[in-house]
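Yeah, one chain of the complex is gone here, protein chain that is, but the others are all in their spots.
Right after this comes chain A.
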Amino acid sequence: MATQDIIRRSGTSEATPAAQARVGGVKQVAKLFDATKCNGCKACQVACSEWNDLREEVGSFQGTYQNPASLSPECWTLMKYNEVEADGKLHWQFTHSACMHCADPACLKACSTSGAIVQHANGTVDFDSDKCVGCGYCASACPFDIPKINPVDNKAYKCTLCSDRTAVGLEPSCVKTCTTGALRFGTREDMLFYAEKRVAELKDRGFTNAGIYNPEGVGGTGMVMILRDINDPESYDMPKDPQIKVSTELWQDVLKPLGTAGILATAGVALLHRITVGRNIVEEDQPGYRDEDHEEDSK
């Protein structure tokens, strides 16, 4: 079961890694979003909230079909309607905005709570809400601005890649519902193979800048995108070169081990002092002497 296939967990050091035995055996999965096939129908957004039992409050009109304005604790998949002007024409570029399931997730790195964020052997990055303390480090660390803190229970939420569905062999809810085939699900290998074929096809048809968005800065992503212009991912509201922040790496990889080393060193020095110098024994004739053996008697 999925409870046993965790390969990475937050709040643990490399000295005590999560179970690694299944890393080689379980196929990495990926969701492929082909932006050139998406017609912005929002079925993925609805299917996501339906499956995950989320009902975001109906918001107000913001001058765009995008609603809610951004991802939220009760909206884990959002159809973004980017209006881009190029060659004197308006391009309506849709982004299926949800967790990217990075191979090297910044949220997991930033999380200090043991096991609140885990990575399954198939590459899915999942939050264990019950363990979350709501510090918000994941939300500020994520280069894609995905996790959101719920003010009601102070816990972080995001897309799980429908880990409850994939655990029993089903595709994520958004992928199943997609009418245009803009969303696909399968092994990472298969999705990249298909994406390359599709990009070649797009280039043949004159979309010379078409390309695969699979940023290396986060080790590649579990959601791969095909964009009309790969040189301008910002036009899809995606970062050009997402990275784990230096501050996150400094905090988790340098400062925290240093802190632990400091505590251990203090204990070690105290022990060494006890062995080499020993107790501070007060002589009988000095002030402050207390006779422990006869303390009770003297009262």
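Throughout what follows, a contact is a pair of C-beta atoms (placed from the backbone, for glycine too) under 8 Å apart; a residue touches a chain by one contact, two chains touch by 3 or more; residues count from 1.
Here is the rule we go by: contacts and distances are computed from a predicted model.
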| item | value |
| --- | --- |
| Missing subunit (named according to UniProt) among the choices "Putative Zn-dependent peptidase", "Redox-active disulfide protein 2", "Sulfate ABC transporter substrate-binding protein" or "Thioredoxin reductase" | "Sulfate ABC transporter substrate-binding protein" |
| Absent-chain contact - pick from A:A121, A:C178 or A:L202 | A:C178 |
| Option touching the unshown chain, where A:V29, A:L78 or A:V118 are the choices | A:V118 |
| Option from A:A30, A:A43 or A:I244 whose C-beta touches the chain left out | A:A43 |
| Of A:E56, A:E74 or A:D164, the one touching the omitted chain in the full complex | A:D164 |
| In chain A, positions touching the absent partner | 1-3, 6, 9, 12-13, 16, 18-19, 41-43, 45-47, 49-51, 114-115, 118, 126, 128, 131, 160, 163-165, 167-168, 173, 176-179, 260, 263, 292, 295-296 |
